[in-house]
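Note that one protein chain is taken out, while the other chains of the complex remain in position.
Right after this comes chain A.
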Amino acid sequence: MSDARRRSPLHGRSEISSGEAATVREHAFLGKLVLRGAPGDIAPALRELTGTAGPEDACRSASSNGRSVLWIGPDEHWLVVPAETEIELARDLDSRLAGVRHHVVDVTDYHVAIGLSGTKAWEVLAKLTPFDVHPKAFAVGAVAGTVIGRGQGVLWRPAEGSALDSDYIVFIRSSMADYLWCLLAEAGRQFGMTPETPIGGETWRLAR
């Protein structure tokens, strides 16, 4: 059960869909951990605690039973796990990796996961990133850190074992989630998505 006191930056936004072509939705409170460490050092603990030792190749992910390990850098992986299981996993990893050089940090609230699905999902994304997101080039399981709109994020094509039913997932820092959400809606307009207006209307004061 999710804690009603928690609030996502996309609170108040609901799924936007244009049918088969494209759907944008939030995977709220998805658990996210940063795990740093040499792949060889951390693999046994990962296999034990997540069911997968992590991807073998760069820019790939491995998923099992709703737990996914994403390659982010040579010594950095992200663990994406069901909501509210991340704290326990972080604790378990820390104790299992005691004495091994590593770093586990909970970044669940740092990043918002926005899912895109549909036959035109890749074309929606392509309007916002110079990275090649064509399904042939960015196959299921792939991961890439890149530019999205005027922000920065991580793109992921979750495999079946992730238990996430989006074709693409974009991780964006929380403070930019609303910006990206509305930009995605705008990008999907061609396929019939309804435009969304970003949070705004603040009074500015620049002068002293």
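Convention: contacts are C-beta pairs under 8 Å (C-beta built on N, C-alpha and C of every residue); 3 or more make two chains touch, one makes a residue touch a chain; residues count from 1.
One rule holds in what follows: contacts and distances are computed from a predicted model.
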### Task
Quick one: find the hidden chain's UniProt protein name among "Xylose ABC transporter ATP-binding protein", "Peptidase M48-like protein", "Sarcosine oxidase alpha subunit" or "NADH-quinone oxidoreductase subunit N".
"Sarcosine oxidase alpha subunit"
### Task
Consider the whole complex, including the chain that is not shown, and state which of A:Cys59, A:Ala126 or A:Ala163 touches that chain.
A:Ala126
### Message
Which parts of chain A face the unshown chain closely enough to count as touching?
### Response
5-9, 29, 34, 36-37, 75, 101-103, 105-111, 123, 126-127, 129-132, 134, 136-137, 149-151, 173-176, 178-180, 182-183, 186-187, 189-192, 197-206, 208
